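Excluded from the complex is one protein chain; the other protein chains are retained at their positions.
And then chain A:
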Amino acid sequence: MYKVKVYVTLRENVLDPQGNAVKGALHSLSYHEVQDVRIGKFMELTVEKSDRDIDALVKDMCEKLLANTVIEDYRYEIEEVVVQ
């Protein structure tokens, strides 16, 4: 069994209105050190082992559905877990 963590964020050159609003709020709380805020999505997938390559599988899922690569970047971490 695998635990897969997928992170999806807006691409760097795409304006993030939510992130900007949160940055403004942080500044108003006097956290002036904050340079930039990017808001994204975090997805945790539990994936059964099969004869298919897990890395290729997750990449495929990201490209096809989990991220819209026109405006979003994605990265993921795969962790193998032992079922108790």
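As a working rule, contacts are C-beta pairs under 8 Å (C-beta built on N, C-alpha and C of every residue); 3 or more make two chains touch, one makes a residue touch a chain; residues count from 1.
FYI, contacts and distances are computed from a predicted model.
J.: Per UniProt, what's the omitted chain called: "ABC transporter permease", "STAS domain-containing protein", "Protein-arginine kinase" or "Phosphoribosylformylglycinamidine synthase subunit PurQ"?
T.: "Phosphoribosylformylglycinamidine synthase subunit PurQ"
J.: Can you list where chain A touches the absent chain?
T.: Against the missing chain, chain A presents residues 10, 14-15, 17-18, 21, 41, 65-66, 68, 70-71.
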